[in-house]
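With one protein chain removed, the remaining protein chains of the complex are shown where they sit.
Right after this comes chain A.
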Amino acid sequence: MTERDPIFTDLRAMYEDLDPPPAHLADAMIAAIAAENLDADYELLSLLGRSTELVGTRGSGVITIEFSHDETSILLRVAEVDETTRRVDGWVTGAGASHARLTAGDQTWTADVTDGRFEFESLPAGLIRIYFSGDTELATPTFEI
């Protein structure tokens, strides 16, 4: 138990008392997600880390994010173009990926993966998800850039 847990317990008790969720909500959510079945064909990459330091270098500032699944590793470098625009450069090993598809809300971008290298020049800041197609169909969880 961490030192925060008692606070969370108290918070949970307060909300259950003052503003409980509707009885059917949890079941309805599970059913809705199952019905969407969006990720059935994709193996999910897991987030390994997110850092503003480039290990072993003399600088910092840009964000790097790493994901992996079995033998596959994904490395992303997220650069701020301006307050609301991001550039994402990425590298993928071991998946034989040939295309990357990126979704943000209801928008989609695609990029070729050439020898493991891909890039998205201009993306809105916010939550995104990237799908890779190739030998294995892979997807990152949703994450923020």
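Heads up, the rule we're going with is that a residue touches a chain if its C-beta (ideal position, glycine included) is under 8 Å from a C-beta of that chain, and two chains touch if they have at least 3 such contacts; residues count from 1.
Quick note on the criterion: contacts and distances are computed from a predicted model.
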Chain excluded from display, named as in UniProt, from "Inner membrane protein", "CHAT domain-containing protein", "Putative glutamate ABC transporter permease protein" or "Alkylation response protein AidB-like acyl-CoA dehydrogenase": "CHAT domain-containing protein"
Touching the absent chain when the full complex is considered, from A:Glu43, A:Glu119 or A:Glu137: A:Glu119
Per the touch definition above, residue among A:Ile7, A:Leu54 or A:Leu127 touching the missing chain: A:Leu54
Absent-chain interface as seen on chain A, which is shown: 54-62, 64, 73, 75, 77, 79, 87, 89, 91-94, 114-117, 119, 121
